[in-house]
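All protein chains of the complex are present and in place, except for one that has been dropped.
Right after this comes chain A.
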Amino acid sequence: MKIMVAIKRVVDYAVKIRVKPDKTGVETNNVKMSMNPFCEIALEEALKIREAGLASEVVAVSMGPPQCVDTLRTGLAMGADRGIHVEATTGLYPLNVAKIFKRLVELENPGLIFLGKQAIDDDCNQTGQMVAGLLRWPQATFASKVMLDKEKQVATVEREVDGGLETLSLDLPAVITTDLRLNQPRYATLPNIMKAKSKVIKKYTPQELNVDIRSDLEVVQVTEPPKRKAGVIVSSVDELIDKLKNEAHVI
């Protein structure tokens, strides 16, 4: 069984971001970029499944500018067998990504798809669900545990929901998006980085895949959240009630 894992190149989680002066987006010039942490977890899970003998190949997929190849190489260094890079210079929104992914799935025929639950730059939390919808495949999102039964071709997934944990049983092929507690991604070791240099990354463009990437969404403005105002120390309960009533207007 082949597993496809979606990987996104995002601003590194430790970087302090700031909004561009023209408010069209976040400053990404000269800023450290890395693999989305949830995508790391997705890749790690796919690798674990392959190492358990339940899958034959792990393919990492990334879409975006030419530098995505660096992120794919990191994925290959972690252990993915090969990579696919769909080069797109304009921004891709979740629906575009899902449509491209569907096309790649038709070409590759995987038995399982892993994605991170959301990307830390846009926090959309949509791509996995849209992929499943377009493919009409079962989906389990926010996975915190994944167990595969190869013979029955069933995946049992525990997901984290607001009320606790929910366990779902999915017929394969299926789409799973990963949450934080699923696993701890492995380090890419130096020898593996070296080996990754010779692994194959196939390149596509959206035109070659016959996918229309015009978007229905347009980002109008990006601004920083308003600065937190300093708190006030009140001297008595009466003063508190007075302030809540007359200043904050909440009671």
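By our rule, a contact is a pair of C-beta atoms (placed from the backbone, for glycine too) under 8 Å apart; a residue touches a chain by one contact, two chains touch by 3 or more; residues count from 1.
The working rule: contacts and distances are computed from a predicted model.
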The chain missing from this complex carries, among "Protein PLASTID TRANSCRIPTIONALLY ACTIVE 14", "Electron transfer flavoprotein-ubiquinone oxidoreductase", "Hamartin-like" or "Tubulin delta chain", the UniProt name "Electron transfer flavoprotein-ubiquinone oxidoreductase"
Of A:3, A:49, A:69 or A:157, the one touching the omitted chain in the full complex: A:69
Which of A:89, A:198 or A:236 touches the missing chain? It is A:198
Against the chain that's been left off, what residues of chain A make contact? List them. 12-16, 18, 30-35, 37, 40, 69-71, 73-74, 77, 184-191, 193-198, 201
